[in-house]
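Note that one protein chain is taken out, while the other chains of the complex remain in position.
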Amino acid sequence: MDQEYPSEIMLSAKDLSCCRDDRDLFVNLNFDIVGGEVVQIVGSNGSGKTTLLRILCGLMDDYSGDIEWCREPMNQCGELYRAQLIHIGHNAGINPILTAEENLQWLLDIHGQGGADNRQIAEALARVGLSGYEGVETHRLSAGQKRRVSLARLYIEGAPIWILDEPFTAIDKEGVRELENLIFQHANRGGIVILTTHHSLQETASRLKRITLDDLSGFHEASVDDDGV
Amino acid sequence: MGEDNQPLSLSRAFFSTLKRELKIANRQRSQLVNPLFFFIMVVSLFPLAVSPEPSILRTIAPGVIWIAALLSTMMAADALFKHDFEDGTLEQLLLSPQPLFLLVIAKVVSHWLTTGLLLTLLSPLLAAMLFMDTNHLSALVLSLLLGTPVLCFVNAIGAALTVGLRKGGILITLITLPLHIPVLIFGTGCVQASVYSQPYQGQLAILGALLVLAIVLAPFAIGASLRISVSG
Amino acid sequence: MWALVKEYYHKFGSPKHFYELTGKLLPWFAIPAVLCLVVGSVWGLAFAPADYQQGNSFRIMYIHVPAASLAMSVYVMMAVAGAIGLIWKIKMADMVAKSAAPIGAAFTLLALVTGAIWGKPTWGTWWVWDARLTSMLVMLFLYVGIISLQASFDSAKSAAKSSAVLAIVGLVNLPIIKYSVDWWNTLHQSASFTVSDKPAMPPEMYLPLIVMVFGYYFLFATLLMMITRCEILEREVRSRWVARVLLNRPLKKN
Partner (left out) sequence: MNPVRKKRLIVVFMIAFGAATIVGLMLFALSENLNLFFTPSQIANGEAPLEKRIRIGGLVLEDSVSRVKTGLVVEFVITDNVSHVTVNYEGILPDLFREGQGIVANGRLNQQGVFVADEVLAKHDENYMPPEAMEAMKNAGHPMEEEK
């Protein structure tokens, strides 16, 4: 858990534009994200936050511009890039029929980090406040608990890039605080966190960067705030 | 993260996916038996609709059983990626650093184990219902054993192409049926040859060739289709 | 050299350039199409000699054979265009593939219908489950599948990509289907024209056929351009040059 990620990791976008259904979501977005940064993507509903995250994951190739991971085009890094990545979207691949433990086991197995043993999974589930729920089929869990199951991956997998889409949804106050801690800890270890949330992240603002996507009365502007750094 | 456990994690990813799919199927028994009942029902319609005459039923039996098997695997294919698409599993599958074709093969194999294989095991019963001679059973079972996996692979292409659509159902049948024709021809041809007391190894060999072709090529088509469906 | 190729590639991939180019090319295809079709059909249907066995009924060949040959080539072309669109992400290739599908389906249908009309007097039946007929029918099914898949997507990009995958899968399957149906049932005569041998009919019979084949190919090119041009206008409707086209103002080079 305490490993440091190599300091040269970097994700950068050049002239990134995306047009969906004949509507420009964002135009000419430029940013560099280096290890140790937490990037919050802000914007109103429908401004393309989720789309941007999915593009950065490599799930969508419907964009123009270049994305580079460690100075190499992302789509050429392929599985090397995906091995460095955890993406938790709106739906995080939690099957309702399987138990929390089975779901996590599979997710860890296909992410090819040598898998995880039951003890690690039980520990992670305990960290997200789900001890005792390991063997419960997830359709019996509440929305917040389901969310926590998917977030438990963050405690086990050693991937440097976390791309989280609204991770705080349906999570109680206590949980939000813990997750925030986890996110900034990850950044402190040299990892990258890119997330969207309407919740205002406050802690250690020096590590926080904002990318604003906003649809301003027909003109599409994207701006990058560098708070500190 | 060590490089040395890579070979381990390749097979681990494959078998873990297979195990997961089988677990899900096992917990939804009703989904499991539906295609089987459909299979039996379609076959039992023929004596009612065509003729209860044993001699007629015996002649049409190979074709009827094959068509019923084809339709039942198709019925089951609609759900192949649907739930995964809805709960985000598909995204995680695509984000896996493991080769996608491997995971896709695992999914199709489990699909076959839960439909095609069971249909094959059930087919002697239906052959008896249609008064088929018992010495042709081996041709029927072997042809289904080799042919149904091909059907499953082709169905999976259709399912992957239509998974993002609100109204997939009938479209899958429309786009995959033409592709099923060779399997149908050689499958029934195999049983037919046995009925004519001709050697049927040739047909089995062709079915085998089709199966190998499906295993080699279909996973790439399925993978590409899934990427398109998820990004769309 | 490389820069030139790249420039050409960009130019060809641009809908605006394609629209302008085809606007100029269109008459060069439309006029030969009409000429060839008129000359070929009058020559073939009225002046070519009757066959020693089939009499006049063989004349339907002049409509049937080119349609059947086009049905196949259009499919291959569509799959190749789809693959180009899929691999190099060229929007124009997607649009061409989309426009080709209904034309190919129409030619396939024409080949089937004229084949049935020809079959009645010669074979003694409208339809037989013969290898050629069956594989043609399967090809019609493939076209129908591709067209309906194309139609069920909201986003044009996903529609293009998905139908390209299906077209390629179909392309791999076509020889298999062909071979399997061939093995299954064969009655249809083999092709009269092959590259190596001389045609199995005298010139006064095959010349009109060749004219007709050219006419069909020109017709296909014309139709393809026309449909693709409509498709371009529809998809690029937000761009300024389309607005100018629609307002009927001359396009200026810029």
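Each chain gets a letter, A, B and C, in the order it is written, and its residues are counted from 1.
Basically, contacts are C-beta pairs under 8 Å (C-beta built on N, C-alpha and C of every residue); 3 or more make two chains touch, one makes a residue touch a chain.
Here the structure is a predicted model, which is why all the values come from computation and not from measurement.
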Exercise for review: Can you list, in ascending order, the chain B residues touching the missing chain?
Suggested key: 3, 6, 10, 59, 97, 99, 101-102, 189, 192-193, 195-199, 201-203, 205-206, 208-209, 212-213, 215-216
Revision key, fill the gap. Contact residues on chain C toward the hidden chain run 49-54, 58, 61, 121-125, 128, 183, 185, 187, 189-192, 200-202, 204-205
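Heads up, the rule we're going with is that only the chains that are shown with their structure count from here on.
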Review point. Using C-alpha centroids, which chain lies at the maximum separation from chain C?
Key: A
**Study point:** Whole-Å gap between the CA centroids of chain A and chain B
**Key:** 36
Review point. Which integer distance in Å separates the CA centroid of chain B from that of chain C?
Key: 33
Review point. In chain A, what residues contact two or more other chains?
Key: 61-62
Review point. Which residues of chain C are in contact with two or more other chains?
Key: 155, 157
Practice item. Using the touch rule from the top, collect the residues of chain C that touch chain B in their complex. Key: 86, 138-139, 141-142, 144-146, 148-149, 152-153, 155, 157-158, 161-162, 165-166, 168-170, 172-173, 176-177, 179-181, 183-184
Practice item. Within their complex, state which residues of chain A touch chain B. Key: 54, 57-62, 79-80, 82-83, 85, 87, 89-98, 102, 105-107, 109-115, 137, 158
Review point. Which residues of chain B touch chain A in the complex?
Key: 1-2, 5-6, 8-10, 12-13, 16-17, 20, 23-24, 27-28, 83-84, 86-99, 103, 230-231
